[in-house]
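Have a look at this one.
For this depiction, one protein chain was excluded, whereas all remaining protein chains were kept in their positions.
Chain nomenclature is as follows: A and B, assigned in order of appearance, with residue numbering initiated at 1 for each chain independently.
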Amino acid sequence: MSVARRAFIQMSVGATVGILFTPTVWVALDDVSIWTQNWPWIPRLKYGEVKSVPTVSKMCDSGCAVKVRTCAGEAFAVAGNEDNPLSGGGVCPLCANSAQVKNSPNRIKTPMLNGEEISWDKAKEVVAEKLDAAGSSVAVISGDQNGTVNEVFSALLADKGSDAFYMMPCDMQAADKAWTGLMGGYGQIGYDLEGADVVLLAGADALESWGPTVANLKAFAANGSGKFLFAGPMQTKTAAVADKWVPVPAEGMAAFTLGVAYYVLQAGMTVDVADFAPFRAMVMNDYSPAKVEAATGVKADRMAAIAKQLLAASNPVVVPGGSVAAHGAAFALNLLLGGAMKAVPEFGKAVSTAMSRSEMLNKDILEGVNADLLFVYEANPAYALPEQVKAGFTVAFDSVNTETTASADLVLPTLHGFERFDDLASPYGVADATYSLGVPVSKPSVNAACAATFVLGLADLGFETFEEVLEAKAEAVGADMDALAEGGAYVAPGETPVAAGLAANVLGKAAVPVKGSGALGLVPYTLLNVGTANRATTPNAPCTISNNQLLGDKMVVMMNSATAKQLGVGVGSKVKLSGGNGECEALVQVFEGVLTGAVAAPLGMGHTVGDEFSKGKGDNVYKILTVSSEAAAGASTWAGSTVNVAKI
Amino acid sequence: MEERRASKRCGGVLPFIIGFLATCVLGWAVIPGLFFDKVEQPVWFSHAVHVDGQGMDCESCHYFRDDGSYAGFPTNEVCAECHAVDPEEAMEAIAEAGIDPSDYDAIMKAEIGAIEDNLASGDDDMMAAEREYVVKYLIQGKEVPWLNYQFQPDNVYFSHAAHKDMTIEDMAELKKELSDVVDPSVFEAEEFPEQNCNLCHMKDIHLNDVPPAFQRNILSGYSKMTMKMWKCERCHALKGQPNACYTCHK
Partner (left out) sequence: MHVKEFKIKWGMVIDIDKCTGCGACMVGCQVENNIAPMTKSDPYNYAQALTKDRDDASNKLRTLTWMNVYELSNGKAFPEHETAYLPRPCMQCGNPACVPVCPVVATDKNEEGGIVSQIYPRCIGCRYCMAACPYHARYFNWWDPLWPEGMDKGLSPAASVRPRGVVEKCNFCHSRYMEAKNQARMDGEDPMNLSEGAYTTACQEICPTGAIHFGDLNNPEHAVHELHKSPNAFRLLEKLGLSPQVYYMSEREWVRKQGDNYNAGGSGH
């Protein structure tokens, strides 16, 4: 026994020593170490030809001209399109993440009727039936500000004898109401930010969220010698790079602009319009610097200095943001100064029965929508305007799940921007008429379809597919479809703006600051990485959202130290903001770039539907905005919203 | 007792030697082979048929793209230049025949005209392989998951462009130093081929008819032919090329 045991041990020792004289152990160790470098749950990369394919991305309100980077045919990243003036090589933070959104599990995968999956044929049947039953009580809400898809939807309305076309609230609408509505002007207002030598951004957060943001940023960068002044209630990101920030409350923007106009008029500037004399008299009497200072808190010498700068400039421009009155006042001031404001002619229509852009902007969604049948196209009114929109039957078109698709009766998945034909016709703010086309880059990854093509199947609008509509559009624009598909834009220069009048009697009344009854002014602001009214933040963007907007799952609101002291709160205090018909919870951050007596809150958070990147993150500031009627201008605005802040 | 123990200890050399020799033999001759699984390529691809038979150049399928990247395995797009089966037409024909498009065997058996009429092969075996490729990959719009004998992991960046001007003739001067890195027979040819592929890739693969099985390491998953870092480094050092980490890693 003992011998065998001993021999066995000896043999084992021999075997162990022996194996060490072979490569086995060392090779195995090497292989094991390599094994630990390639865990099976770590995704492997795919390789192939890398291409950059031009198209357009409509994640942000104005849309970006982009190049989609693909590897072996699969989109993985977004780069700018240097050949397109809307991009100049840049991309906004929202569109920069568009390829990831395309592959997101939040995509709507198939048509859904009241939560049940249905086929596209069935969906068409349902909509056709509802359309018959609704008669002319049909409405459309579009989240697209500049696409030809709106022509298709408005032509459907025209076919049904309805004019209920609504766009989500935007500065383009206020601009159109002021320019076309009040002043009888022609075309869409544009601003030559690159050519201007003094730019007064009167409420337009042009370098962060307003207008064609990327084109604005490019123009700002290219404009080496121009001075940029930002007037607004908060030191936005635009203000961070502007030469000067002029704190002006949002509801006082029109009065402030007229206050500047006072000095310009005093310097003898005129406009050749019928109501120039009453306009001059109105400004000189009612908007003297002293009166404006009393109403808005902006010092008279501040306005004088700005007026002096504008007068000394050879090509100044004032860019408004906010209410219709603020837009009207800025347009009047621009006409007085004769600078870099442009009138951009509208491109010809593809669908003859469609509305013009101005007609599309005519209806005010803030005043409420009520229809038997409502189509919502890539807009999120259930999130941003929960109280205004009512309908018997709602059909929501979108590529991802939102509050609106969750509450809609019929949900129809649209193709992602990189899977479809789309276009960008003169986004509001561009100085020249600009037309860009987007072509499909990727194959559809879900059972989605083109919304416009679906609509074309509901009524005889003269086209079978949206691609045909876009061909007709390109022809109407006078552009070459092939050149457009390669990413170039068709550009026609903006014209000198001509107005029929300055709307003296309306502006005089509408420019008076009207503020709510809450204790603090509410300064809602938009950051593209946080999201817009229609689009929530994207998968990679939450890392970019700072502690000044979101801390954990709590929204952060900002106020200056004087306001905080007045309220008895400090950094990190938990507060409840109540305004309008709602409430929001937030943490306080002290930021000295907010007007005293105001609290700045980020729009675009607090989603209740969507992916984990936006759902349950922060609170929805749209709930606490107050809609006030701009009676004189026949419009409504969120400017002048106030809130009460309570420590909790 | 003391003595007995000592003598036993002495006599224990034999079992020790037996154990030692047994594992030595196993460790040199048997175990290394156990580290590898043999995996066949997804379809039979014969270089000989394409190069010798059809007179194709290497560059027809393996070429530099304009951006300097290297198209290693050809995509369906390249294959379809000759294997001209129209996927849409084929799929329609399959649907007409009432066959499930994912039932490959049924499609292959059904002898669909849209496929059969466009097959280029001469004999039955080749035809079967071509049909398999067309049915399983080309008309399905799926790329063939070829197994790469020279597999490298994602953290390695290899530039073919950087190595394209090397010649076997130049490298032959270093054949002694590189005897562990490059198959020595590569340097023994009388006339060196124009291309330098043999330095790292399977020797004379263009003459191969039945591709050898891919030998997958059961632990690391790499190919038996995967060049390890020390090999890259040795050659770089001998050629006076940098061996900085980022020369090859990403």
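One rule holds for everything that comes next: contacts are C-beta pairs under 8 Å (C-beta built on N, C-alpha and C of every residue); 3 or more make two chains touch, one makes a residue touch a chain.
Given the structure is predicted, the values throughout are model-derived calculations rather than measurements.
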Left-out chain, listing which of the shown chains it touches: A, B
Residue among A:V53, A:C92 or A:V588 that touches the chain left out of view: A:C92
Omitted-chain contact residue, chosen from A:L229, A:L550, A:L567 or A:V599: A:L550
Residue of B:A161, B:A189 or B:A237 in touch with the missing chain, whole complex considered: B:A161
Hidden-chain contact residue, picked from the options A:Q10, A:T148 or A:Q235: A:Q235
Sole contact to the chain not displayed, among A:P105, A:G268 or A:G568: A:P105
For subunit A, residues in touch with the removed chain: 37, 39, 41-48, 50, 71, 74-80, 88-93, 96-97, 99-100, 102-105, 207-208, 213-214, 217-218, 220-221, 235, 237-241, 245, 247, 445, 527-529, 538-548, 550-553, 560-562, 592-596, 611-613, 617
Residue ranges of subunit B at the interface with the undisplayed chain: 64, 66-69, 153-155, 157, 159, 161-162, 164, 242, 244-247, 249-250
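Convention: only the chains that are shown with their structure count from here on.
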Whole-Å gap between the CA centroids of subunit A and subunit B: 51
Contacting residues of subunit B [partner subunit A, same complex]: 8, 12-24, 26-28, 31-32, 35, 65, 67, 69, 71, 75, 143, 153-155, 217, 219-222
Residues of subunit A touching subunit B in the complex: 3, 6-8, 10-19, 21-24, 27-28, 31-32, 34-35, 37-38, 44-45, 48-50, 72
